[in-house]
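Down below is the structure, laid out as C-alpha cells.
In this view, the complex is presented without one of its protein chains, the others remaining in place.
In order of appearance the chains are A, B, C, D and E, and numbering begins at 1 in each one.
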Amino acid sequence: MRPSARQPDQLRPLRFIPGFTSQAEGSVLAEFGETRVLCTASVEERVPPFLRGKGQGWITAEYGMLPRSTGERMQREAARGKQSGRTLEIQRLIGRSLRAAADLKQLGERSITLDCDVIQADGGTRTAAISGAWIALQIAIQGLVAHGKLQQSPLKRQIAAVSVGVYAGTPVLDLDYAEDSSADTDMNVVMTDDGGLIEIQGTAEAAPFSRSEMIAMLDLATIGIEQIIAAQRAVLTD
Amino acid sequence: MRPSARQPDQLRPLRFIPGFTSQAEGSVLAEFGETRVLCTASVEERVPPFLRGKGQGWITAEYGMLPRSTGERMQREAARGKQSGRTLEIQRLIGRSLRAAADLKQLGERSITLDCDVIQADGGTRTAAISGAWIALQIAIQGLVAHGKLQQSPLKRQIAAVSVGVYAGTPVLDLDYAEDSSADTDMNVVMTDDGGLIEIQGTAEAAPFSRSEMIAMLDLATIGIEQIIAAQRAVLTD
Amino acid sequence: MRPSARQPDQLRPLRFIPGFTSQAEGSVLAEFGETRVLCTASVEERVPPFLRGKGQGWITAEYGMLPRSTGERMQREAARGKQSGRTLEIQRLIGRSLRAAADLKQLGERSITLDCDVIQADGGTRTAAISGAWIALQIAIQGLVAHGKLQQSPLKRQIAAVSVGVYAGTPVLDLDYAEDSSADTDMNVVMTDDGGLIEIQGTAEAAPFSRSEMIAMLDLATIGIEQIIAAQRAVLTD
Amino acid sequence: MRPSARQPDQLRPLRFIPGFTSQAEGSVLAEFGETRVLCTASVEERVPPFLRGKGQGWITAEYGMLPRSTGERMQREAARGKQSGRTLEIQRLIGRSLRAAADLKQLGERSITLDCDVIQADGGTRTAAISGAWIALQIAIQGLVAHGKLQQSPLKRQIAAVSVGVYAGTPVLDLDYAEDSSADTDMNVVMTDDGGLIEIQGTAEAAPFSRSEMIAMLDLATIGIEQIIAAQRAVLTD
Amino acid sequence: MRPSARQPDQLRPLRFIPGFTSQAEGSVLAEFGETRVLCTASVEERVPPFLRGKGQGWITAEYGMLPRSTGERMQREAARGKQSGRTLEIQRLIGRSLRAAADLKQLGERSITLDCDVIQADGGTRTAAISGAWIALQIAIQGLVAHGKLQQSPLKRQIAAVSVGVYAGTPVLDLDYAEDSSADTDMNVVMTDDGGLIEIQGTAEAAPFSRSEMIAMLDLATIGIEQIIAAQRAVLTD
Partner (left out) sequence: MRPSARQPDQLRPLRFIPGFTSQAEGSVLAEFGETRVLCTASVEERVPPFLRGKGQGWITAEYGMLPRSTGERMQREAARGKQSGRTLEIQRLIGRSLRAAADLKQLGERSITLDCDVIQADGGTRTAAISGAWIALQIAIQGLVAHGKLQQSPLKRQIAAVSVGVYAGTPVLDLDYAEDSSADTDMNVVMTDDGGLIEIQGTAEAAPFSRSEMIAMLDLATIGIEQIIAAQRAVLTD
C-alpha cells in the first residue's frame, strides 16, 4: 500500500501549464502531484567560449530549489555562495538529456538555457524538470522557427523522465517524498518517445537490487513515460 | 501620459494570493500588475549566534530573482557564487522594515525568515516583496498563536510599501519597468497603517529632485499604501 | 542634550586635507570630528566592459573600513573573502551620488574610481566619504584639464552629504557614533550646492517617524550641507 | 575491433598495490591499464555535525585528479577555488557506494574518509576509485579490529565497479579513454560480490540505447566485476 | 649612485607616530621615507579554536594595501574576494616575527592582532610593518600591564626589520621602490636588539648572489636595524 493509495503503476496527477511566465522564450509550470517546477527556456544569440566558431549551438540547464519549497527551509545557495553537489549533478543531468534530444549543428551558433526552479518539492523534482524543460525548449524552438531564425527544428527527439523505485518491497512508479525518503531503491529514467533510453540512474538505498527488480522498474518507467509524452503533446497541440 | 495609461495616482491591479505554496508557515504570492513575488515565512525555533541567550527573536529576509523573471536572462546568483550588491541591499531593506513592525522580545527565541523570490519582474519588486512578506509573516505568527507557541502576536504594526517617482516631469505612483527605467527620480517608501514612515529611499536618476517633488511623491505613496494596507487586510480576514 | 554637547544644528569640526597621499590623481582626508576617511581618485584610460565603445566614461566608488577603525576590531573583508552587504550598499551610494554630479559623456572613455577608506570611525562615514570623494574627484578632473586630456570639466554639480536623525526626540545634525547607535531615526542626505536632492535615505530605528520630523531633518541637512559645500570650496581655492 | 585490440569482454591488466603510501590507515594504488588511482582511507574518531550523538559512524569520499593526469593539463581545482560538478558527482557516487557496503551503526561514532586521487587517467577513473577504495576501507577496518577498537567488521558486503559501454555498435567492457571519448553509450556499474546492484548509471552519448543493449552491458559488467572481486580478495589475503 | 642620492648604508628618514588612531589598544604610523604603514594592535580576550584550553595566548598579523597606496591602482582584495599570495606571505612573516618576540604562555589566553595597512607604498612595506607593529604590540602590552591584566610583560625581545639588496652591483640598505624594482637581489632581515636573527629571506632577482654579497647585505641590515631599534625606543620612552 502506497502512502498516497496509488496503484504501483499509477502516476500522480500530471499537469503542464505553458506560458506560466511571460518573458521567457518558453515557459512551463510542470506539476507532478504536489511537485511544481517552473521551467523556462532562454535563447541567446551566442555560444559559450569553448564552442565559438565551431558552427554549432548549445543547450544547457540550471536547477534550483526555492529555500522553502521543502518541508524544512534549506539554505539559499546564492547566500551560501555555492551550488551543492546535488544541484550540480541534477543540472548536468537535465542539460545532458536535452542535448540528447537535439541536433546542435542545426541549432546554429546560439544557446538555449533551461532554468528549472522548484517552487514546491514533493519528490521527483529532477524528472519533472526534464519533462517540463523539454516542453519549454520545444516552445522556444517553435518561436525561432516562426520568426524565421531557424528553417527547421533541431529537436530530433521527444524526451520525458520519471522516477521509479522499490518501496516496501514493491516496484512503484513516480515516487513522492514520503516514498522516496524510505525507498529501498531509487531510479531515474529518461526515455524518448519511441522507447530509447537516454539516461538511467539507479541507486540502492537500503539494500542491493536485483536484475529482475531493475527490469520491473524499467517496465514501470516505460508505462509512465508514455503518459508523460502524451501529456507533453497535448499541451503543445493546444 | 504613462506607458500603461494609468492615472498618476493609480496603482496597478493588486492581488495577494495566500497559500500559494503549502509547506511554509506563511506563503503569499504578491502581484502588482505583471510583477509577481512569492513570499514565504519560515519559523525556526532558534536564533542566530549573535542573539543566543538574549531572550529575543529575529526576523530576517532573503531576496532573489529567478534568472528569467526579467526581459533578458540574468546570471543565476547561486551559479555566480555570490549575491549582488543590489540583492543584498534589497534583502536588508525588507528585513529591516519587517523588524520595525514587530516586537522581537515578544517573539521569543525563534527566527522567522521571509524568502521573497521574484517569479516575474516588471518594476517595484522590492516594495511588492515587503507588502507580501508582511502578510506571510502575519500568517506565520497567527499559526504560532493558534498552536499555543505564542500567547499574543508580537506584530505591533501593519506595514506596506510602494514605489513612487517622477516620470516625464510628473510625480507618479507604482512605477512599472517601462517607467522605472526612464524615470527622473525613483523613491521607495515603507509606511505603517497609521501613516508613520519606516523607510524612505529616494534617488535622483536623471536630475536632482526638489523638496516639493519629494512632498508630492510622499503624498502619492500615502495614497497607494492605504490601498495596499486595505488589500492586505482583506486577504487576512477571508 | 547631545552627548557631544553640540547644538542640534551644529556640525562637528570639519576638515578636508588635500594631498594626504601623493600617488593618486586626487587625494583628500575628510575629517568630521573623530571620523576620518581617506578618499583617493584614480583615473584609468579605459572603461568597464559594459561601456566599451559607447563614447562615455565611468565613475565608481569602493568603500572599506580598516579593521580597527572601530571600537571593536572588525573582521577584515579581504580575509573573510567578501564585502558585507553594508559595504556594498555604501559604495553603491557613493558611486551613484558622484555620477549624478558629472556628465559621463564629457568625461570621455575613461574611468575614475573613488576609494574611500575609513581610517577611524565615529559615525557618518558614508556621508564624510561622499563629501571628501567629491573633492578628490574634482582634483583629479582639474588634473585632466591641466594636462590637456579634457577640454572642460565634466563635473556639472558640486555635491556634499551629511547625516541627520532624531535623537532623544529631537532632530539633530551630523550624528556621531554615540548618537547614531541610539537614534530613533537615521537619515542620510546628499544634495547639490543649489539645494537639489540627489539621495535621501531615512530609516526608522526605534519608532516610525512622521512627515514633520522628516521635514525638520531635511532642514537640518540643508544647513549642514551648505557649510560642507563652503568647506569643499575653501580647500579647492587654496 | 577495439583500439586496444582487447576482446569485448576483456578487462585491462588489473593491479592493486596495497601500502602504496605509508601514513594512511589504508592505502592502495588501483591500476586498470594506464589508469592509476591512489586510494587512501583515513580514520577519525569523530563524526560530522549532522550525525553527532546518533550512535553511528560515517563513510565518505573525496576525488581529485592531478592537473597533469590527463593528456592536456587541467586547471587545479584548489587554485580555481572550487570543485567541478563532475568531481562532486563522482565523489558522491564513491561515498554512496561504500556506505552501501557497510553497517554504519556497527562502525561506531567514527568517520572514514576515502581519498581517491587520480595519478594518471585513461578512462574509468571513478570505477577504479570505487574498486580500490573498497580495499583501502577494508584494510583500515582490519586495523581497527586488530587494535581492538572494533569487535567485528562493519563491512557487510564486498563491492567493486567497472565501466561498460557501446563502442562502434558493440557492447564492451572496461572502456579506456580512446573508447570512452567516442562511445555511443557509457555505463558505470557498482555491484556486490553476490551479484546485487548498488549503482547503475547509463548515459546515451551519441544515440539512445535499447533495453537489449542495456542487458548486454549488464552482462559484461557482471563478468568484469567478478574478476575485480577476485583481484581484491587476492590482495587482501596476501 | 642611488636614485635617492643616499649612501649605501643610509636609511631613509624614519619616523614612528604613536597614537595615530585612537581606538586600538596600540597604534603607530611607521614612516620609512615615503612608505607609510598604519599598525594597530587589537587585544581580544579569547584565543583561536586550535589553542583553546592550552593556557597560552596568540599573536597574529594581517596586512593590506589601500588600493591607491601605489603608483597604479591595485584591485581591492576585499572586492576581488581573496587575499593574494603576496599578502598572505607577508602577513605570515609579520605574525611569525612578532611571535618570536613574545612568550605566548605569559600572555595568557588572549589574542593580539596586528593590522598593518599600507597608506602609501614606496618599497619596504613589510619591514616597515614589522618595525611599527612591534611598537604597537608593546603599547598594547603596556596597557594590559597598566590595567592589571598582566603581571609582567610577555615581550621578551625587541625586534625590527629592514630590507637590503644589491643595486647596480652594490649592496645597499633600505631600498625604495625605484631601487627595489630593478635590484639584482632583494633581502628582508628581521633581527633582535642583541643582533640575533629572526628571519632572513633573500631572493635573486636578476642573477644569483654570492656568499660574500650575502654577508655584505647582512652587515648593512645590522647597521640599519640598530638605528630602527633606537627609534622604536625613543618613541616608547617619550
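The definition used in the following text is that a residue touches a chain if its C-beta (ideal position, glycine included) is under 8 Å from a C-beta of that chain, and two chains touch if they have at least 3 such contacts.
Note that the coordinates shown come from a computational prediction; the quantities given were computed from them, not determined experimentally.
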Checklist entry - Where does the absent chain touch, in terms of which shown chains it meets? => result D, E
Item to check | Residue of D:17, D:51, D:119 or D:207 in touch with the missing chain, whole complex considered | outcome: D:119
Checklist outcome for this item: Missing-chain contact, candidates D:24, D:128, D:141 or D:221, resolves to D:24
Checklist entry - Can you list where subunit D touches the absent chain? => result 21-24, 27, 34, 36, 38, 40, 42, 44, 62, 64, 66-71, 73, 76-83, 87, 113, 115, 117, 119-121
Checklist entry - If you put the missing chain back, which residues of subunit E would it touch? => result 82, 85-86, 88-89, 91-92, 96, 100, 157, 187, 191-192, 195-204, 207-211, 214, 218
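As a working rule, only the chains that are shown with their structure count from here on.
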Item to check | Connectivity without subunit C (remaining chains kept where they are) | outcome: A, B, D | E
Checklist entry - In the chain contact graph, what is the shortest path length, in steps, from subunit D to subunit E? => result 4
Checklist entry - What's the fewest number of moves from subunit B to subunit D, given that each move must go to a chain touching the current one? => result 2
Checklist entry - At the subunit A/subunit D interface, shared numbers over all numbers used: above half (same) or below half (different)? => result same
Checklist entry - Quick one: which of A-B, C-E or A-D reuses the B-C interface, over half of the residue-numbered contact pairs in common? => result A-D
Checklist entry - Using the average of all C-alpha atoms in each chain as its centre, how far is it in Å between subunit C and subunit E? => result 33
Next on the checklist: On a C-alpha centroid basis, what's the spacing between subunit A and subunit C, in Å?
Outcome noted: 50
Item to check | Shared interface positions of subunit A, touching two or more other chains | outcome: 81-82
Item to check | Arrangement of touching chains [line / ring / star / complete / other] | outcome: line
Checklist outcome for this item: So the touching chain pairs work out to A-B, A-D, B-C, C-E
